[in-house]
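In what follows, a structure is listed as structure tokens, so that the remarks can point back to it.
Heads up, one of the protein chains got dropped from this complex, but the rest are sitting where they should.
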Amino acid sequence: MTHNRAFLKVFQFVTFFMMLLALYAIFVYAPVEKSMGIIQKIFYLHVPSAFLAFFAFFITFIASILYLYKRDNRWDTIAFCSAEIGVIFCTIVLITGPIWAKPIWNVWWTWDPRLTTTLILWFIYVAYLMLRSVAGENRRSNFSAVFGIFGFVNVPITFLAIRLWRTIHPLVITGKGINISTPMIHTLIIAFVAFCLLFFWLLINRIGLEKMRLKVEEIRASIEDKIHLEHEKQGG
Amino acid sequence: MTFIQKVWAIVWKDIASELRTKEMLLSMCLFSFLVLIVFNFTFDTGLKNLRENISGILWVAFIFSGLMGLGRSFGVERDKGTLHGLLLCPISPWGIYLGKMIGVFIFMVVMEIFTLSVFTVLYNINIIPFLLPLGLIIFLGTLGFATIGTVFSAMSATTKARDVMLSILVFPISVPMIIALVKATYIILWGGAIQEIYPWLKILIAFDLVFLLLAYLTFGFIIEE
Partner (left out) sequence: MAGTLYLFAAFSITWLIIFVYIFSISRRQKTLERQIEKISEALRDRL
């Protein structure tokens, strides 16, 4: 336990340090991009968040399959926590995207395949979290595991359908390419590592919290059972 | 009893109980009728450049009233306490699933035939020459909708806020299907070449097969007590 805690402390420190380093790299080290100007710096938040949102939902998918296969509650906890953090990152993507798009494309939103798929992804996992909160205790794990699988399998089909749907229309807005220079790539890598560390730090903490909640619930139930039994004895 | 007979018994049970009250079919048909009328006011459907909307309106009517039927599929079993009896039947979860799914499918098809006839009259579209390709698209769409819908209906029947939950689960998953359906219907209704709908047909078939397979693999986990 103490070993674990020390590891977490170190992990937390490294995460914090990397986040500061990433901020430094984004605002001081990376040059201002030529065609988009300073706004391009959103890129360093947007891209890692998008990757992590997708990665988090992938973890949910794998953990859901493993849960149904192994019947081990640990996988259910991992699937749930990962989905929740994935929704957080997906929200960041969906907010920073339009803020970036507005000054560059002059619109907040376009129904481009990637944007639309991300939005649908967000809806699927918000539905996943809602399902967990309304489903009964004994069914929650099974339901959410099945929905976690359905939701993720649906993503490539959605992407294909939306791409086909949009390519028939003329593209009004096309993304301008970014002229990436070496310092920019360095910055992106640093931001990427920092966000990955943040993700895993959040995931570890969230899983720890969920485990603790389950434990407290378990203890409560067993105490209540005992009290009930004693009352019955006294009554009889 | 063979597997097919058992599945048919479940389907027939749903049909027989519906024929007694006719409650659900009537409300589904009435609802889709209303959707057609309301959309006529919200979009001026006489305009040529809004023609694309018409195929969308048709599918909104199908899907929204289909959702009503779905909600009741397992909802009624739960309310009347017959779900337990159904689970005790000597049949695999896949059999129960197929029975319920085919039931939903049949109710939706009846509603769709009614809606299409009203649609033909109200929107002045002669669908007779397109009946075959349109029928294929509607078949694939209804199958896909019943496929995912039955799984989520079984889930949401046991939760709080049942109907809202069902819509929240069904809509995001059905997005690729809805896009393909609306596009393919649009191409068919406005006399596009049959080859143009092939990519959409592929998506619909892939959607139906993938989710039927997933339902086969996972339905046992949903109804287990």
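By written order: A and B. Residues from 1 in each chain.
Rule of thumb we're sticking to: contacts are C-beta pairs under 8 Å (C-beta built on N, C-alpha and C of every residue); 3 or more make two chains touch, one makes a residue touch a chain.
Computed from a predicted model, the values in this text were never measured in an experiment.
> One chain isn't displayed here. Which of the visible ones does it touch?
The chain that is not shown is in contact with A.
> Which candidate, A:Ala6, A:Leu20 or A:Ile38, sits in contact with the chain we can't see?
Considering the complete complex, A:Ile38 is the one touching the chain left out.
> Check each of A:Leu21, A:Ile88, A:Val126 or A:Val153 against the chain that is not shown and name the one that touches it.
Touching the chain that is not displayed is residue A:Ile88.
> Which one touches the absent chain: A:Val10, A:Val107 or A:Ile223?
Considering the complete complex, A:Ile223 is the one touching the chain left out.
> Hey, which chain A residues sit against the chain that's not shown?
Contacting residues on chain A, toward the hidden partner: 36-39, 41-42, 45, 49, 85, 88, 91-92, 95-96, 99-100, 102-103, 198, 202, 205-206, 209, 212-213, 216, 219-220, 223.
Here is the rule we go by: only the chains that are shown with their structure count from here on.
> Give the list of chain B residues in touch with chain A in this complex.
148, 151-152, 155, 158-161, 165, 168-169, 171-173, 175-177, 179-180, 183, 199-200, 203, 206-207, 210-211, 214, 218, 221-222, 224-225
> State the interface residues of chain A toward chain B in the complex, per the touch definition above.
It is residues 68, 120, 123-124, 127, 130-131, 134-136, 138-139, 142-143, 145-147, 149-151, 153-154, 157-158, 160-162, 164-165, 168 of chain A that touch chain B.
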